[in-house]
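A single protein chain has been omitted; all remaining protein chains appear in their positions.
So, subunit A:
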Amino acid sequence: MPEIRVTPLGAGQDVGRSCILVSIAGKNVMLDCGMHMGFNDDRRFPDFSYITQNGRLTDFLDCVIISHFHLDHCGALPYFSEMVGYDGPIYMTHPTQAICPILLEDYRKIAVDKKGEANFFTSQMIKDCMKKVVAVHLHQTVQVDDELEIKAYYAGHVLGAAMFQIKVGSESVVYTGDYNMTPDRHLGAAWIDKCRPNLLITESTYATTIRDSKRCRERDFLKKVHETVERGGKVLIPVFALGRAQELCILLETFWERMNLKVPIYFSTGLTEKANHYYKLFIPWTNQKIRKTFVQRNMFEFKHIKAFDRAFADNPGPMVVFATPGMLHAGQSLQIFRKWAGNEKNMVIMPGYCVQGTVGHKILSGQRKLEMEGRQVLEVKMQVEYMSFSAHADAKGIMQLVGQAEPESVLLVHGEAKKMEFLKQKIEQELRVSCYMPANGETVTLPTSISLGLLNGPHIDGCCCLLRQEASAPNFRLVSSEQALKELGLAEHQLRFTCRVHLHDTRKEQETALRVYSHLKSVLKDHCVQHLPDGSVTVESVLLQAAAPSEDPGTKVLLVSWTYQDEELGSFLTSLLKKGLPQAPS
């Protein structure tokens, strides 16, 4: 029986190092190839030996699909393709292709230069890896090979994030990657058509959350920034370089524009500048407002936001600074934080989640005295705010997407097991769709409901037939109906029509048959008409037999029998015979 097999190598009941193996109709596809933020040992990358024990990666995998440029979805890519060794195609969208190497390079630098790791992938490997990438457009159907095709849908989340539909024959799987069902300031909402896949693999980061309106959050954020700036204070916003940072920039930029504010906004330079450049280029991937107005002005060409210089931090007067990294554990954001922490007029806004142990986490949990390196104690007098700007779909959004796509079954990844459990139950209850949530390394096998009933039944017709063989070579092939019948061990079913024609003829049956034979012979010149020794007449496969009913010697009954395939000839013959036989010359 055909089936779809799914094995998460990462992100099964977990967040991080997304990597899911899908076997669909004999094709093997790897979805995402990410790293785990929580580990620094081998566990940070997916366990590719699961595949390599059977041979080379390239032989096993038909293609690799990367949904978006976040490192937990693409971080292991150079390791996978260059160090483990994979030469097949890697599919991603154009923005992902553009931004992904920047992030990988950044990741490599931190790992190798800062932490001094050996045996890590090199810049050259990133470049080589990117050469294997094939970029796809939204809604473009890409034929990976003769049978496998993939198609990208818009997913929101970050620039270039996409959901992918993988299709072989009539079986299909949709992988959502990370997505967002509510639009934000720079991206639109995820959208998919009613493609009715066999399986929908969806992220479930916020499986148990229904979120509040984003407007309140935005308004709060703007109000806080505005108030602080008006008081003459400085605002520090630690951000991760890509994604939320751009959203917040747009938010502040438009607010500044609307309110005619003159206070400077700075963005710490480096990697963000390069990324911003790509944001300007990929306008079709942004939301309605930006798409509509970019002809007049590209929203990413910020008027008020300038590049930050180290020296600006000591400038008097109000200002707003976006600085990396987002959790205040190192780098520029921490430096600025130390400078500004002592003044109660200033404010720091944490726009996202902070890992335990970072400065960000400490100040958010209310610590006012921080021990810095060298036994310094930093007293935090500045205001600390927390503002959650997350771009994942919440429970309602996930349900909405499932409702839109109408899959036969759903598989949850990229979330915590306990939360998944709840969502799974909800999906099964409310949408009446079977739902799975495999752990890493666990394989889910789904039977697909392609209707084989046709093959089993007795109605094989026509000359060709689509056959799919099992286990050994799970492929479709075209065979003739005879061969199909032979292989399936079925006897051909014959459909015959029989008709009686009454003829006025006083002679014997044999003579009548002979007359019919000669008559038909004269009419049907290009058909093979035969008079069989048992007294019956055949025209091709049509059989005619004359019989004499006992009660009336004056009439003869002519039995005409033909198969379904000879319908035309058979009906012609009956109508011909019904007209009667020509008077014999005798």
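Things worth noting here:
Following the convention adopted for this analysis, contacts are C-beta pairs under 8 Å (C-beta built on N, C-alpha and C of every residue); 3 or more make two chains touch, one makes a residue touch a chain; residues count from 1.
Note that in this section contacts and distances are computed from a predicted model.
Entry comment: the absent subunit's protein name, as recorded by UniProt, is "Integrator complex subunit 4", drawn from "NADH-ubiquinone oxidoreductase chain 2", "Ribosome biogenesis protein WDR12", "Electron transfer flavoprotein subunit beta" or "Integrator complex subunit 4". Looking at A:N119, A:Q288 or A:Q494, the residue that reaches the missing chain in the full complex is A:Q288. The residue from A:L77, A:I126, A:A189 or A:V263 that touches the chain not shown here is A:A189. Touch with the chain that is not drawn comes from one residue among A:L200, A:I305 or A:M399, which is A:M399. The hidden chain makes contact, of the residues A:K224, A:K274, A:K339 or A:K508, with A:K224. Only one of A:D32, A:D106, A:E385 or A:D566 touches the chain withheld from this view, namely A:E385. If you put the missing chain back, the residues of subunit A touching it would be 182-183, 185, 188-189, 191-194, 208-220, 222-224, 226, 254, 257-260, 287-289, 350, 364-366, 383-386, 395-396, 399-400, 403-404, 419, 422, 425-426, 430-431.
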